[in-house]
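What follows is part of the complex, with its chains left where they were.
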Amino acid sequence: MRRDTRAPWRVTLGNIIFNNDTPAGRAFDLLLIVLIVASILVVMLDSVRPFQAVYGAALDRAELVLTLLFTLEYLLRLISARRASHYALSFFGIVDVLSILPGYLALLLPGAEALLIVRVLRLMRIFRILKLARYLTEASVLTEAIRASAAKITVFLAAVLSLVTIIGALMYLIEGPDNGYTSIPTSIYWAIVTLTTVGYGDIAPKTPLGKGLASFAMILGYGILAVPTGIVTVSLARAQDRRQRERSCPRCGLEGHDPDARFCKRCGEGMVV
Amino acid sequence: MRRDTRAPWRVTLGNIIFNNDTPAGRAFDLLLIVLIVASILVVMLDSVRPFQAVYGAALDRAELVLTLLFTLEYLLRLISARRASHYALSFFGIVDVLSILPGYLALLLPGAEALLIVRVLRLMRIFRILKLARYLTEASVLTEAIRASAAKITVFLAAVLSLVTIIGALMYLIEGPDNGYTSIPTSIYWAIVTLTTVGYGDIAPKTPLGKGLASFAMILGYGILAVPTGIVTVSLARAQDRRQRERSCPRCGLEGHDPDARFCKRCGEGMVV
């Protein structure tokens, strides 16, 4: 870690903005959450016609003010971060920019303010504020499990995409444009709607042969649905086992406890399960 | 446990109402179940128009009588309970109150009698009456597994909610009010309907770009569906293993048997698997 070369006021500001150990930091984070929630509500209400007709002007003004406030916050974060570039390129740094841009874009391109909904990602900070380290650990177990099964899932997705393409083309041949299968891409869309068991019913087979192929595709989809579940379950069981075996006693540091150990087996210290 | 200071008649009453070891207690419980089932049927039939047109008055009278009976039962439970407050605040105590209130509320607010359907929760007592300790054990294994995965599921739900918000807003931009996506909240509703694979079809994408994004969302939902299943499966496997390892021999009390042991390994006593 580099030596901290920030001026004292930037360190103080950084502590308020990035930490939440102090009362000031906690107050800042709380205020931020309130503003984000308000901002999401404004964007949502602005899209509901009856509301927009009556409160349109007020909502637009609120949107502008919130965007300006978030811009200010972003600048303050850039200034007070230990390393501005590090923050700017982090997950939250990018989300923070994306949460501001559509506000200015909407001045040029009416309607773009709907993109402000991306601010919902900023709510993820709530986990940090609540100091729920437990949630972060769980999130990382989930992430690890998903990453471990990424290659398997890629192979699986490639197989599913080939399948829906072929089933889609066959249905296009069998049912044809008159029954709603207007083109191969539309038929592929239908195949995805069917194989994922969503089943809108906006397009549905009408000929006996089409119903037969659709039935076959559904039963296939039924079996296929089992595969990603199996992949993730196995990965998750493993990630959790590894995590638990690697967890160390908070007092003596011993690793390699049983998955369900509640006390350190060497020093008897209580441990989080 | 406090000394029991109830008068003898209250003790007798309490044994009839709360226990089911005696013939009187079993008869009381059986009668209660019959009345609850009758009451649920009355509420349901009362909502079916053709029935209501013909038997409306009779159904209303039956409803009133049943509500009065359940009120009497609740008062008797309060009187005869070892500790009235303990009962009143227990799960069944609260359900019992909620099962009476809408009956009186309906006198002021027509239509509120539909809330009487909450009486269905009272049927849970059936498990107690059937003395199916086995079912209670299973229920507690399920509860334990769900509680153990609560943190993981919270993280997962937060991710899903962010996802449907963003997908909803994008579809609102792409499809717009003319294709049924009348507002961002409505679009989020559509995204939930799609990602959970329910797929009513009351709103469905009509533009090629919208169909493309919907296809992407469905395949994503397909993969996402696997995560909670994986979480619960792993938790359940663990809760069951722990439960079985902790189960003790009914004769000698030894713990730590193999998960599938049918006899105590020390004294040979038969054990429930």
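Going in written order, the chains are labelled A and B, and every chain counts its residues from 1.
FYI, a residue touches a chain if its C-beta (ideal position, glycine included) is under 8 Å from a C-beta of that chain, and two chains touch if they have at least 3 such contacts.
Keep in mind that this is a model prediction, so the values were computed, not measured.
Of the identical chains making up the complex in this file, 2 are positioned in the shown model, whereas the full set numbers 4.
Following the convention adopted for this analysis, only the chains that are shown with their structure count from here on.
Put simply, chain A has to spin 90° for its C-alpha atoms to lie on chain B, with the angle rounded to a multiple of 5.
Per-chain CA centroids place chain A at a distance of 29 Å from chain B.
By the touch rule above, chain A contacts chain B in their complex via residues 40, 43-44, 47-49, 111, 114-115, 117-118, 120-121, 123-124, 127, 132, 134-135, 138-139, 141-142, 145-146, 153, 157, 160, 185-186, 188-189, 192-193, 196-202, 225, 228-229, 231-233, 235-237, 240, 259-260.
The part of chain B that touches chain A in the complex is made up of residues 151-152, 154-156, 158, 161-162, 165-166, 168-169, 172-173, 177, 182-185, 194, 197-201, 204, 208, 211-212, 214-215, 218-219, 221-223, 225-227, 229-231, 233-234, 237-238, 241-242.
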